[in-house]
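Moving on, here comes chain A:
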Amino acid sequence: MNPATAASPTAKSGSRTHTSVTCPFCSLLCDDLEVTNRGGSLGVTAGDCARARGGFERDYASLSPQMDGRDVSMDQAVAAAARLLRGARHPLYGGLGTDVAGMRGLLALADRTGGIVDHMLGDTMYRNILAMQDRGWIMTTMTEVRNRADVVIFANLDAVSDHPRFFERNIWNAESMFGLATKSRRIVYLGEGLNTRPGVSPDGRKPLHLRNEPERLGELIGALRALLAGQSLQARTVAGVKVAELTKLLGIMKGAKYGVIIWSPPRLPFASADLVVEAICDLVKELNAQTRFSGFALGGNEGILTAGAVCTWQSGYQLRTDFAAGYPEFDPTRNATARLLADDDVDLLLWTSTFLTGQTPPETKAPTVLLAPPLRGLDTRCAVYIPVGTPGVDHRGQMCRVDNVVSLPLHQVRESALPSVAGVCNLLLQSL
Partner candidate 1 sequence: MNINGVEIEDTYAEAFPMRATRIIVTAVNRRWTLNAAHAATGFATSVIACGCEAGIERELKPVETPDGRPGVSMLLFTMSSKEMARQVQNRIGQCVLTSPTSACFAGMGPKEGEKLALGKNLRFFGDGYQASKKIDGARYWRVPVMDGEFLCQENTRMVKAIGGGNFLVLAETQRQALAACEKAIAAMKRIPNVIMPFPGGVVRSGSKVGSKYKALPASTNDAYCPTLKGQVRSALPPEVGSVMEIVIDGLDEAAIRAATRAGIRAACSLGRRRGIVRISAGNYGGKLGPHLFHLRRILK
Partner candidate 2 sequence: MLIKLTGGTVYDPMHGVDGQVRDIYVRDGRVVSSPPADQRIDEEYDLRGKVVMAGAIDPHSHIGGGKVNIARTLLPEDHRPHPIPRTALTRSGTGRAAPSSITTGYRYAEMGYTAVFEPAMLPANSRQAHMELADTPIIDKGAYVMLGSDDYLLRMMAAGKTQAEINDYIAYTIVAAQAVAVKVVNPGGISAFKFNQRNLDLDEKNSYYGVTPRQILQTLARGVKELGIPHPLHIHGCNLGVPGNVQTTLDTITGVEGLPIHLTHIQFHSYGTEGDKKFSSGAAQIAEAINRHKHVSADVGQIMFGQTVTASGDNMAQFRNRGFATPNKWVCMDIECDAGCGVVPFRYRDQNFVNALQWAIGLEIFLLVEDPWRVFLTTDHPNGAPFTSYPHLIRLLMDKSFRDANFERLHPEAQAMSTLKSVQREYSLYEIAIMTRAAPSRSLGLGDRGHLGVGAAADITVYTPHGDRERMFEKPDYVFKDGTPVARNGRIVRVTDGGTHTLRPGFDKAVLKPLRAYFEQFHTMRLENFCVSDEEIVNDGRGRIIVNQLRAGSRG
């Protein structure tokens, strides 16, 4: 046992309380949760938010493995799934809502069976990855934001809708390392339909809010870049915002000691949003000629960053990688789940989803193998259903955090007989 680690649950009167629990249900991976286990039913007793409660406190039904809706033994289900995988001429490993170990198992299967891997939120991920692969970026991480950022710009997002504790943990934290009075942070929102209340500082100072048309964010960022480069624009408004307001915003950005611009790929739900991300990244780079400024991307829920990271170190490529030719090939448009299914390009779907959403696989003509926790009301009508546990609830695990640098351990907070995704993958590999 590594003497440096020391986390053990405390037990009292029939309930066990786990502290410093990592929450796998949003990509912030808050690890200050307290989860109390009363006879197998869990309650988040500290560090809670809607997502955490929705994940930890959800009920499991007692579902057994199934084939075409009939209960079967685990052995039968694994054998059936393996048979399907063996016969598949182009399987798709979709969903990918799992932890590091689960992803390792799925990749081993994909490599062996010549399949494609894509995550249920693959579209959102590629808004970032394509921009990064084309231009690179300057990024920062959560602890840096928490302690250093004096100007924080939220581009087309309010953060709290997808990551409820973002402001609590990273913006209005009471103390910071370098004497920054966090209350004095300059908060800016860009976009419409945002919950900007969390952006009001504890001492009541309101954020600056520019209401640009969300889908024209790239144009607005482009205008900031043009102004930063000393160009003059004939246009009076950009994306619905007056150029004079942009000039003011640029002044705030240039005046930052350590500015951060935050975006979230799922909050850029329009085509070619990678170009918008690229523009943001270019603006950040250009600002760094004088001051320090960084990008920070939110999003990344349902384990997509974990899936992408593991796929990258094992294959060299991010998701939407195809192992059919015997080696990894990467095609972010062709190997997209929706497209593959719509065009009947794949003949088997193995869908994995263990976290908060996505337990219902997409409609397809191809037979489907589903790996998901036995959630109450789960639709198990598919070729093979194999119940699995939730990493960080039913078994230990590891996940990558939203900033792509920090990974956290996931803890087991209740006894469970459910296998992990990794465990099922190992059984499948042995049966191929």
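The definition used in the following text is that contacts are C-beta pairs under 8 Å (C-beta built on N, C-alpha and C of every residue); 3 or more make two chains touch, one makes a residue touch a chain; residues count from 1.
Basis for inclusion: all candidates are chains of the complex that A comes from, given by their letters.
This structure is a prediction, so every number in the text was calculated from the model and none was measured.
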Would you mind flagging which of 1 or 2 touches chain A in the complex? 2
Please name which positions on chain A make contact with candidate 2 in the complex. 1-7, 20, 22, 28-29, 31-32, 100-101, 104, 108, 111-112, 129, 132-144, 146-148, 169-170, 175-178, 257-258, 288, 291-292, 294, 309-310, 312-318, 323, 325-330, 396, 398, 400, 404-409
